[in-house]
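Only one protein chain is missing; all other protein chains are in place.
Chains here go by letter, A, B and C, matching the order in which they are written, and residues are numbered from 1 within each.
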Amino acid sequence: MKRFAAFPLFLLVWMGLTWSLHWQDLLAGVLVSLVVCLLVGRFVALSVLPMLSPRRIFWTLVYLPFFFYHCVRANLDVAYRVLHPDTPIRPGFIRVETTLPSRAARVILASSITLTPGTLAVDLVDSSLYIHWINVRGKTHADYHRAVVAPFERILKEIFR
Amino acid sequence: METLPLFIAIPLAVAFLFPVFEKLSLRRALLDGLAVLATAALLAGSLGLLAQPDRVYWIGGWAPPVTGINLVSDGLSRLMLVVVQAISFFSIVFSLRYMDRYSSRGFYYGLFFLLLAGMNGVVLTGDLFNLFVFIEIAAIASYALVAFGCESEELEASFKYLVLGSVSSAFILLGVGMLYNLTGTLNMAEVAAKAPALSGLPIMAMVGACFLFGFGLKAAMVPFHAWLPDAHPSAPAPISAMLSGVLIKAGGVYVLFRLFFSVFGMDLLYARVFMALGAVSMLIGVLLAVGQWDFKRLLAYHSISQMGYVLLSVGVGGEVLARGGPTPVAALAVFAGLFHLVNHAAFKSLLFLCSGSMEYVTGTRQLAEMGGLSRPMPLTGLACRVAALSISGIPPFNGFWSKLLIIIAIVQAGHYALAALTVLVSFLTLLSFIKVQRYALEGPLPELLRSVREAGLAMSLPLLALAALCLLGGLLLPLYAGALFTPAQEAMLSGLNYARAILGG
Amino acid sequence: MQATSESGGGLSPIVKTVARWMAGFILVFGLSVVLYGHLTPGGGFAGGVVLSAAFILVVLSHGRREVLQILSERAPTIYDGLAALAFLLLAVLGYAAGGFFLNFLPKGQPFQLWSGGIIPLCNLAIGVKVGACLFGVFAALAVFRHLHQRSA
Partner (left out) sequence: MTAILIGLFALLIFMIVACLIAIETRDLLSAVVCVGAAGFGLALADLLLSAPDLALTQMVVEFICVVVLIRVVVTRQDHTHETPKDTFALAAVVLCLGLFLAACGFTFAALRPFGAPLFAGPEPTMAGQYVAHGLPDTGAVNYVTSILLDFRGYDTLGEATVIFVSIIGAYAVLRSVGRIGHASHK
């Protein structure tokens, strides 16, 4: 049964794509979602039901604007560094430890870091994230963690608790 | 019951089934049985078609005004259909044993039936774009089959064939595109109805040139022949028989006849180009063949030369027609060309199958390494002799009669130099096949080949059947010419009336 | 970097996880392109390519070694053959109903999913076929390298 966990998600995407509530479109959507679940359901295997708890939805809704804000800020920061005549950059690789429990949460963290300009998550080994950073500041892992990971991690921890 | 679509549907269905069958690990006998049964059914169907009148089948029920694609059964397509089915039947029977030497029988049969479906589609279609699509199916299947042994020479030959084949397909597509732009239709009959109005324009010469180049390359006429001597010998022997026996005809010469006689209307320029291409191919092909020591390569060069005969003869017929000469002469020339086309299918497939039979037991294709094979392999030796006599034009075999008719027609049309050339080429052909006889069948048996024996009945039967066809095809000509050749010859001579026959009115 | 595509080990866990999540949504999108081919731009050919993209994504991220354990060399050609056969079957069913490729099903109401008779079914067959085909080309080139045939 686990492979059908993503069924409602697929159906939702289908309805978004077709943008219709006609019975034929819905029937086709149900069939398509079933087929897709059969094909790749065991790859996705998200535990969907716990995801629907109100607390999680609330924190997800908080996370989105927060992420957007960080994105814009980082954009401006990178633009400043690129346009500045001295190009004040200090590129380098850093390794940070994340305390997030599940792999899914770590991957979302890594994706958020990648989507934010200036930082790029290169690899994830167990709980260590390898990140390329355009302007490395600080000396210790704790510094890195505070600057790059902590803002996202705090909210993600709430979502995936 | 309308049977025309089945000539495409059956081979396609069989071809689609083979990958599935291979997964199911079915018994080999089942695969073989299905392949033989399908080709036999198609052969029977095509013979049954001979007794029926001309007709048009509109696919999908889209009758004129033309929106759909049509299949046409007229004399010329029925003739080609019978030849294709017959050669493919014999090749499949021969493959049953011969393909032991290759892996992946399922893929082999799949590609074989795709090749067959492609050729049937080309022969039956009445639509220009559809023609292109099915030519591509046949061509791609043949590229893969040429490389079926997976050895480096074969891959190289296949790659060369693929590059030149793609270039020719591009030109064909360009020609189809220009015709569509000019006439607003892809249906051959509608194009034929609109072609006379366009005939003076330079663009029509461009279209004609594109088609001549494209299909000339598929037919391996001489300036465009470079791929054939590599590609045809590289394939497994039954496939060589299919490629030389029918593919260069169905995918090349037949389409040239169909387009230039029925769609554009034969004029003096096209006829002269046909004659020139035919004469040059005839001469160069045989000159290149004489020096060959690889049996299959020698046969491949002869294919160029023999197809030159066909093109020359039909070109002479078209020339007589275009300049308003006597119709019986044109009819005789076209008839002789078509007769030689059928004969070539019979004796060239037979020769390739013989070469395959010898290669199967001796492991070599080099004439210098063979010798005395007619004693341990009496049936193959007999078949090989019949075919060699046939291709060299020795009476009473079929090649003699068709060459005789070609020479008579050319003389009657007044081209004495070409007639002399034809005789000369025939003599050179005889010379090169005397070499085959001398080195492969006669002489002492080499030490290495002491233990060879006939490869078995499954391989000998198709050889004997084709050898019988070579003998009887000439002797019994008056009996079946009316059913097979006369409608084809009429279809070609009636020219642009093709449009009226299909669209009615 | 952990990238070990040389040895067939696949990419980093980030890519693997995201690829797994995305594959399902790409399939849903591809199937919608296929099924709505008669209503919107798209159809079997475009949608089939999208379908194959989902599988190629998973294979690319997970690497050869992991894939070879679940994927048989024959799978692409079999689905290819079966889908082509389904398309031909539609044509032959039309033949039984009166004409080769006859559109024998009711045409339905325009702009609804069930319209155009056999057209959506043909699109579906072509979509599966093209998807299997493109994935087969990818698998033959990138995963199998050399095919080991049984001699049937």
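What to note about this one:
Keep this in mind: contacts are C-beta pairs under 8 Å (C-beta built on N, C-alpha and C of every residue); 3 or more make two chains touch, one makes a residue touch a chain.
Everything numeric here is computed off the predicted structure, so don't read it as measured data.
Shown chains touched by the undisplayed chain in the intact complex: B, C. The chain not shown here touches chain C at positions 5-6, 33, 37-46, 49-50, 52-53, 56, 60, 76-77, 80-81, 84, 87-88, 91, 100-101, 103, 107-108, 110-111, 115-119, 122-123, 126, 129-130, 133-134, 136-138, 140-142, 144, 146-149, 151.
Within chain B, the residues in touch with the undisplayed chain are 12, 15-16, 19, 59-60, 62, 65-69, 100-104, 107-108, 110-111, 114, 117-118, 121, 127, 129-130, 133-134, 136-137, 140-141, 143-145, 147-151, 153-155, 158, 178, 180-187, 201-203, 205-206, 209, 359, 363-366, 369.
Definition applied: only the chains that are shown with their structure count from here on.
Distance between chain B and chain C, defined via averaged C-alpha coordinates, is recorded as 36 Å.
Chain A and chain B, compared by their mean Cα positions, are separated by 63 Å.
One simple way to say how far apart two chains are is to compare their mean CA positions; for chain A and chain C this gives 28 Å.
Annotation for chain B: no residues touch 2 or more other chains. Here chain C touches chain B in the complex through residues 74, 77-78, 80-82, 84-85, 88, 91-92, 94-95, 98-103, 149-152, going by the rule given at the top. Across the complex, chain A meets chain C through its residues 6, 9-10, 13-14, 17-18, 22, 24-25, 28, 32-33, 35-37, 39-41, 43-44, 46, 103-104, 106-107, 110-111, 114, 121-125, 130.
The residues of chain B lying in touch with chain C in their complex are 5, 9, 12-13, 16-20, 22-23, 25, 28, 31, 57-61, 103-107.
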